[in-house]
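These notes are about the structure you will find just below.
For this view, one protein chain was removed and the others were kept in their places.
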Amino acid sequence: MFVVMNAAASQAEANAVKSLILAEGLVPYDHVGAERLVIAVVGEIGARKPVLISRLEALGGVESVTPISRPFKLTSREFHPEDTVVRILDAVVGDGSLTVMAGPCSIESREQLRETVEGVVAAGATIIRGGAFKPRTSPYSFQGLGVEGLRYLAEERERTGLPVITEVMEPNQVDIVAEYADILQIGTRNMQNYSLLTAVGRVTRPVMLKRGYGATIEEWLMAAEYIVSSGNPNVILCERGIRTFETYTRNTLDLAAVPLLHHLTHLPVIVDPSHATGKRWLIKPMSLAGVAAGADGIMVEVHPRPDEALSDGEQSITIAQFAELMVSLRAIHAQVGDLHGDPVLPNAVLKVGGTGKL
Amino acid sequence: MFVVMNAAASQAEANAVKSLILAEGLVPYDHVGAERLVIAVVGEIGARKPVLISRLEALGGVESVTPISRPFKLTSREFHPEDTVVRILDAVVGDGSLTVMAGPCSIESREQLRETVEGVVAAGATIIRGGAFKPRTSPYSFQGLGVEGLRYLAEERERTGLPVITEVMEPNQVDIVAEYADILQIGTRNMQNYSLLTAVGRVTRPVMLKRGYGATIEEWLMAAEYIVSSGNPNVILCERGIRTFETYTRNTLDLAAVPLLHHLTHLPVIVDPSHATGKRWLIKPMSLAGVAAGADGIMVEVHPRPDEALSDGEQSITIAQFAELMVSLRAIHAQVGDLHGDPVLPNAVLKVGGTGKL
Amino acid sequence: MFVVMNAAASQAEANAVKSLILAEGLVPYDHVGAERLVIAVVGEIGARKPVLISRLEALGGVESVTPISRPFKLTSREFHPEDTVVRILDAVVGDGSLTVMAGPCSIESREQLRETVEGVVAAGATIIRGGAFKPRTSPYSFQGLGVEGLRYLAEERERTGLPVITEVMEPNQVDIVAEYADILQIGTRNMQNYSLLTAVGRVTRPVMLKRGYGATIEEWLMAAEYIVSSGNPNVILCERGIRTFETYTRNTLDLAAVPLLHHLTHLPVIVDPSHATGKRWLIKPMSLAGVAAGADGIMVEVHPRPDEALSDGEQSITIAQFAELMVSLRAIHAQVGDLHGDPVLPNAVLKVGGTGKL
Partner (left out) sequence: MFVVMNAAASQAEANAVKSLILAEGLVPYDHVGAERLVIAVVGEIGARKPVLISRLEALGGVESVTPISRPFKLTSREFHPEDTVVRILDAVVGDGSLTVMAGPCSIESREQLRETVEGVVAAGATIIRGGAFKPRTSPYSFQGLGVEGLRYLAEERERTGLPVITEVMEPNQVDIVAEYADILQIGTRNMQNYSLLTAVGRVTRPVMLKRGYGATIEEWLMAAEYIVSSGNPNVILCERGIRTFETYTRNTLDLAAVPLLHHLTHLPVIVDPSHATGKRWLIKPMSLAGVAAGADGIMVEVHPRPDEALSDGEQSITIAQFAELMVSLRAIHAQVGDLHGDPVLPNAVLKVGGTGKL
């Protein structure tokens, strides 16, 4: 449930509400909207719900108390109606601008990373991606350059001024990755690695959470809830395809997830067409489709010479193809800004203020 | 396999090739390209392939003989490199223009159909849809108005001059539906109803073949192959979502199928966001995404008062929403024409002439 | 809903109930239980339900009126608590005995069928299977011997005295297939071919309905409802695997469907491990598992020389392997009879009489 304070409520009144919540063994979370404060109550409430609502409503400064029917709370539009906008260095994700994360699947060498970054930055990428720790299905495949790769990434940030994103695979790696990278990525296989979710919830870096290839949208939002409820509100979601019976593509890109997420949650949504399709020549049409569906941006794998790549070469595009993709993406993005209005919500939601996709 | 005749080949030489094919118990199919004739050889060739190739190559007027590795032959880009363009009355599907099929899920009455058609035509629909025979999961649900519905549809064609499309459910219905409708639709549950596919392959009306909700892209093209090999080359494919574990949407719209199909086949591709999502407010973003992915058009369910609809009301949009959708669709479509170039083909294909998406 | 007449109700009282149902535009179906008559009311009842219940309860001879919450009515355990037992010649399906349907995927010749039948009958098969009309993904694959195959099947029935089962693919074939075969099979691709379901619902031959490879259990039962509500109560269900992301097996055999169906419906359930797995060496363990899960029997493809088969050879077992399978099946079946008691039903159901799996 969440407690909406009235516009004139004092800090002391807010504290009294939180004290009551804590006394019940539950946890209060603030959301400071444009006009007023909302306090979410999380934890297992169970049968005491009606009594608790009555007690909260009786406190000073409380305008209303509303149950949240969905299992996700802090990530829901009901609690936080305005879009979350994530700012990293000069990049902004979720404000209506077009985010493009580009770079190699794996960092193979300082030279390969530099050549790729020069190409994608010249073409207009806004965030640099590159894998240093690689989760591989086989224990015998190339596992990434590790910390050496992180150092090369950090060098590129220094050179270009653009933020860098890379994957973190276990709780013990969070500190070292957070030292070098600007955005921490959680991969599809780790979407329900709760120890890792909690660990990245405790750092100040934004987190990009990829959808598990077998996960429902609700489970994905519950995984984001682990991060946000651990203290980190800056979560970006990344749709990368789900597993189905179709075998022509590696996965099935679920683009309906994009408008669905904009409806259910305030978090930004990125589309990854590289892993979703596994085919280089599908990346452009699916990127355009993702942006047309309302995505806040895309993440795409680029390699100077894809056929020589140590991982996922068949789904990487060349620097020239990336430059051509950028031209097309900008043309579509220029149209969609005005086209996607407020999604029609099935039931009225609290309008705490702010603007955005709601 | 297919036999490419050289540009100067005579009719007699072509006949000699076909005679040899027939003598082997196989069937020849012509494809008259811009510059030369190609003859497909279909049937179970098996172990005699090398000998048969030698014998065909030895005939006069034969330029080359090429095996087709894919199981679909007549529907493949290899055999027929130029796009198939389907013309019905003044409507054209597959020539780069934007096709929009709109109308009610079920025809409920002459008035309901008329009101809907007036609205969608005013907003720019190019083809009128309406269900007369309805396949329903339950034998106790409304099964459609039948022939009475067909008559109302035909009236709307007379009034508007636009072609009408409606579903045919069994071989015995093909003649009566073809009498009233301009395009015959095969529904998702009947995608592998081979008797029905063969029956619609014998009429002159174009056929729109929806993807089975559990069918792979290859099976879908094999179903189209049944229609084309029965004599009807005018097949339009319609992606309408596949069944996955995700339950927020009714089905998962597989938009990667759009560029994949443009790569594998010469047939036009339509996207149906109504059945794919089952949610009214997802229709607009998914329509835009479909067109951005390169679809030749969309099919959408419209109802004057969706909440009163006898079937699928929750996924129908109002006439006003349809008008707004058309504005957005045109904006995206105006961009994509130039963006989708020739898909990069994995292996060289026969260039018989013509232009198009190839 | 259904109306339970009391044990002493007269025929005139039953007729009065049916007249009222018919007057409402609905259809009454009888179920004569061991002690009393139950009349199901099918059709779209909608908002008039409470009034209709009151009016029916007020009639003479009516003991109670109960709504059926599930969308399937005549096929539900609520309406028909005792197991349906299907008798064909001397074979009985659904009475606790072990049904084994065996024979070739396709009938290739009189000799091939005879050789197979002699082998499987000697080993203990109770019903002979063989395909005459074959639904094939490709229009260029062997489509079966047609009526010639039916004649060979009928010869085997004459020779062995055992019933024969074969597939029917379209409404126009129903009469000819019913003339030669004892059980009509509806294949997986036609599970929602409603014209065909209605057509086989009008003949007196039992029907075996295979599950659609992309169909839910509820849709499967609704398909059976089409047959039963058209007048044919003798429906056998056949689980043959569903389509999933796993690619080692052709399909994923959903054995939990067996006890689920025994819980939801009174119809017998057969398991087909041949199509489910697509691998010869998985047939034995999956047959044993199916019988252990409570299936009423199995259907298995047998070929004298599987490597020479015209269709599905890789999933056919030899006659010797079939004989060995029968020994194992009997050992497991001898155990399970006592092990499967009454499934625990989530809510009390009407006990009209009879015994069985309920």
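All chains are identified by letter, namely A, B and C, in their written order; residue positions are counted from 1 within each chain.
Basically, contacts are C-beta pairs under 8 Å (C-beta built on N, C-alpha and C of every residue); 3 or more make two chains touch, one makes a residue touch a chain.
The structure presented is a predicted model; accordingly, all values stated were derived computationally and were not measured.
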Contact residue for the chain not shown (choose from C:126, C:166 or C:277): C:277
Residue, one of A:93, A:113, A:169 or A:325, that touches the chain absent here: A:169
Residue among C:97, C:172, C:230 or C:249 that touches the chain left out of view: C:249
Omitted-chain contact residue, chosen from C:56, C:191 or C:258: C:258
Residue among C:6, C:64 or C:216 that touches the chain left out of view: C:216
Touching residues on subunit C - with respect to the absent chain: 214, 216-218, 242, 244-249, 252-256, 258-260, 263, 276-277, 280-282, 284-286, 288-294, 328, 331-332, 335-336, 339-340, 343-344
Residue ranges of subunit A at the interface with the undisplayed chain: 42-44, 71, 73, 135-142, 169-172, 189-190, 192-196, 212-215, 219, 222, 225-226, 229-230, 243
Hidden partner chain, residues of subunit B it touches: 243-245, 247
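The rule is simple: only the chains that are shown with their structure count from here on.
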Mean-CA-position distance for subunit C and subunit A (Å): 49
In subunit B, residues with contacts to at least two other chains: 214
